[in-house]
Every structure is written in C-alpha cells, then in structure tokens.
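What follows is a structure written as structure tokens; I'll ask about it next.
Omission of a single protein chain aside, the complex is shown with its protein chains in their original locations.
Let's look at chain A:
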Amino acid sequence: MLGRVKCAVAGFMGGIMAGGSSGGGCNPGSELPMKFPYMRPEFLGLSPDEIECSADHTTRPIVILRETRRLPWATGYAEVINAGKSALNEDQACCELVIARRRPMSYCPPSTPSKTPTAKRRNSLPNGEGLGLRLDHSKLGEDSEGLVFHYWALFDGHAGWGAAVVASRLMQHHIACQLQAVIEILRNLSSLPPTVLGEEPDTNPYLQGNPPGPHRSLTRAASLRGASGAPDSPCNTPPPPRFYTEKKIQHESLVIGAIENAFKEMDAQIEREKQVFHITGGCTALTVVYLLGKLYVGNAGDSRAIIIRSNEIIPMSTEFTPESERQRLQFLGFMQPHLLGNEFTHLEFPRRVQRKEVGKRMLYRDFTMNGWAYKTIEEEDLKFPLIYGEGKKARVLATIGVTRGLGDHDLKVHDSNIYIKPFLSCCPEVKVYDLAQCEHGADDVLVMATDGLWDVLSNQEVAESVTTFLANYDPDDLHRYTMAAQDLVMRARGVLRDRGWRITNERLGSGDDISAFIIPLMYGNHQP
C-alpha cells in the first residue's frame, strides 16, 4: 500500500518536473519511465509522508540523521529544502561502505566505454548502517574479496532532480568498478605500479627480500624501479642497464585516475540512459573516498569540502564556475566557434557593448589574459559574451552558473539550438589528504556541503561555528557530528522574518537547498 503511494507520488512529481524543468511546453521525454523515483538520501530512511513534510518551503525543516541510525565514522548529516526556487530538494547525498571486488563485478562496464550496455543491476553492497564505530579498522580496506572504501558524496541538481538522483545511486559503483581494475596493484604498496600490465610473470630475483605481499602482477619494469629506486632495497645485484627513463607513477595516482574515470563513466551512463529513461537536468558532484589511509576528495562543480584541524582550515576542493574557468571556456569558444552559434563572442568585456560604441576602444580580455587591455570594437563584438555576469550571477552562454558536473546533455540556450554541454566538463579535480600525517582529535573534521551553505558562510565562519559547537558538546555522544551539521545548516538557513530568511548580523540567509556532511577524521587514523 505504502509502496504504491510512494510510486504514485513519485510519478506525479516526476510529471510536474517534466513540465517545469523544460521551460514549459510539452516535453516528449517525459513519457519515458523514470530511472529512479524522487527520493531523499537512503540513509535518512524517510517515508513518503516524511518526504512530503520535509519539502515544506515556508517552514524549511532541517532534516537530520535519526538517532537510531549510524553512518560510518559517526558521520553527521543535515539538510534543508530551498525557500521555493524548486518544488523539490534537488540536492542528493550518499554515504556508504563500498567493496571493490577483485573479480569483475557484474555491473561494471566492459573496457570499451563507448559500447557499454546499460547497467542493469545494482549489486547488494553494504550500506554501512550500524557499522559506525564497531568496525575493526585493522581489517578494513583488506576484505579478502577485494578493497573496502568509505564513500561520501553530495550532488547538487539543477533544472530538475533526475541526474542528481541517478548519480547519488550509482556513482559509488562506478568508482568501485574503476578501482577493481587496479586492486592487486593498490594492495601491493611495496612496489610502484607497473607501467605495462602482465608483461612477464613474477620470477624476478630482485624482489625476494621485499615485504610480503602478492607479487604476481609485477612486471619487470616495476622490479627494476624497485631495485634501483629504493635506498633500502635489499638486493646486491646491480640493476640491468636501462635505455630509457620512465615516469614513476605513485599508487595514489591510480586512485585519482579511478575517480576521474568514474566521473566520466557516470556522465556517459546518464547520457546513454536518457535515451530510455526520463532523467531531468544536471548536477554537481563532490565525492570523498577513504582508501588505504588517504582521503580522496573529487569535485566537479561548486560544492566545497574543507578540513578543520586544530583551528586550521585546509581547503580540499576548488569551485568550478564561469569565473574560475573563464579561460578554458573562452579557449574552447575560440577554437570551436560553431559552438557559439553565431550568437556569442568568446571575448569578455566589462559590460555589454552597445552598437554606438563600434569603432571606439574598449576594455576586453581574451583566453590568453588575466589582465585587461583595450581593443577597437567591431561589429563582431556586439554579440553576447560567452561569460557574462559577476560572482554568483556569472553565467556561461547566459544559461548556467556552474561549469563542471554530470548530466545536462540536452540543455540548450533559451530559444536557440546552442548546446551548453560542450562547455561543461565532468572531470573532477581530486585532492588527496593523508590521514597518517598526523593524529586527529575528536574535533578535527572534514566538512562538505553544497553551495547553499558556502554562499552565505565563509570557510572561517564555518570552521568557527563547527569548532565552537563541538567543543561544547559531549565528546562521547556519537550524534555530536549530526548535531553540529544541524547547527551549521541552521546558521546558513537562518530564521524567517518579515523580509525573508535572515542569519546573524541581519545578513540574508540561503534560500537554496543546503546539505552538509561533517566527517570526524579520527576514525581514519587507525588504518591497516
């Protein structure tokens, strides 16, 4: 009964969004079935009624992790819906323990991505619920079947919730698939990743003194480096002569590469599945992977992650916006002018050029510049600038304010045939944080949140608020990080007064969807 209601609600909401997100009019795509129904993060365990309550735009309840539920590492989570800009909360979140198995997983795409069939099956991965602190960390990361990694992610949807929901359900599996291909190499930290796989079976004498570990996948190239590179190498035989130099690739680069390719695969899957399912809009993606003692923060979009460690702030991501990516976008417009559809110019001017100014000299900048110079205005310069607006109002092709993310495959400039997607990148920037570099206390945390939070609170304000909150909260209460997240979201949302949502000092609160994870770092210190 409840299930049926849920479907009905989801169906209806999907129907609404189908009309609303396509800018009105009839969307033929809306007749397709949905890949996934609308939902809130699985770990919240909300019923359809609760989801309906949580979508109250006037009261904007802050929804937090229930007391009976635990996330890995006692992670805290809180979210709030927007003040009315979209009917549903377009942020999505995921937090799971994921196993990358040694054997290929059924849902992994084959190695030729272009011919990948639709992933049909979700495998039953553990969701980490109830595992929280009771996990034996000495064994974590070394599941006999493969590698276990911790995973947290936020997706901020736009022009519909479809892409964000799909990404929040599937991204972790893409990361697992990519890692699966390099499990053996990642587990063998004693020697660098081989340049060429399977060149020669492991019969190499140079390696015999190395610490235990599976050597089978090693190649001669890796053995050579191990022998010549490591000062504590136990072998006495001089390495055989080499006739070329070779780049040394570290293990963590393989994890970074896996995450980058997972983003690409995720984006490709959304594009493919749009043919058969109704998937609206696009989304940003911010993922955190904890694997073998290190945190890997991958970001494509304008969400943000920072580490707060004994009052020090360490930024773990940078935002990708029309302003921060101006030169990449301008260069693309310059190289591929057809993408601008004869309506936009890749040059930037401080304001729109007026017809009467043709022939005068005006400030401009090109993709080669950070500074400004004067040029004589030509007819061509009257076109609308590719990048226009400042700060949060900056837009690419007068349409979108974020330049990396997933989805948006059929997003076009209003009333034109100009596609936005070529200017968007799904490639994340991955930053690495080695948890072993120092011991972390109970108040050292990683805060990740969607732009709803960062639009109104600075890193400094977030750090102060979290640090103060945690310092005054029972250190043994496992819910302290959720309480801190609730406090943080409350600070960014503010209180509804006569003139809208207000935060401290009468500043304007965030009217956007806000979602935040607070991840304590001390649980990552006891790595295998």
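One rule holds for everything that comes next: a contact is a pair of C-beta atoms (placed from the backbone, for glycine too) under 8 Å apart; a residue touches a chain by one contact, two chains touch by 3 or more; residues count from 1.
Here, contacts and distances are computed from a predicted model.
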{"item": "Record-based protein name (UniProt) of the chain missing from this complex, from \"Ras-related protein Rab-2A\", \"EF-hand calcium-binding domain-containing protein 2\", \"Glycolate oxidase 2\" or \"DNA repair protein RAD51 homolog 3\"", "value": "\"Ras-related protein Rab-2A\""}
{"item": "Selected residue (touches chain absent from view) among A:Ala163, A:Met316, A:Met490 or A:Ala516", "value": "A:Met490"}
{"item": "Candidates A:His57, A:Arg102, A:Arg328 or A:Lys375 - the one touching the absent chain", "value": "A:His57"}
{"item": "Where the unshown chain meets chain A, residue by residue", "value": "5, 8-9, 12-13, 16, 49-50, 52-64, 66-68, 84, 87-88, 479, 482-483, 486, 490, 495-496"}
